[in-house]
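Left out: one protein chain. Kept in place: all the others.
For chain A:
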Amino acid sequence: MPEPLPEVLFDAMMARAGIQLTPEERASVHRASRHLAAALERLRPQPDVALEPATIFQAARP
């Protein structure tokens, strides 16, 4: 399991979102950020630079 996000980055992003955490909340959310880091690790290597996102998702159309 990866490390949580760097603390400086974490605090900057909370400030950017306008979210004010108590010290206990900050510790809890920061600890959980390792799950986010794990998900990002899985997604970052993209084999095909031309791959379009499913930005507007459509399961199927007639």
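Side notes on the structure shown:
In the analysis below, a contact is a pair of C-beta atoms (placed from the backbone, for glycine too) under 8 Å apart; a residue touches a chain by one contact, two chains touch by 3 or more; residues count from 1.
The rule is simple: contacts and distances are computed from a predicted model.
Within the choices "Amidase", "NitT/TauT family transport system ATP-binding protein", "SRPBCC family protein" or "Sulfur carrier protein ThiS", the name that UniProt assigns to the complex's undisplayed chain is "Amidase".
Even with one chain removed from view, chain A keeps its contact list with that chain: residues 5, 10, 13-14, 16-21, 25, 28-29, 32-33, 35-36, 38-40, 42-44, 46, 51-62.
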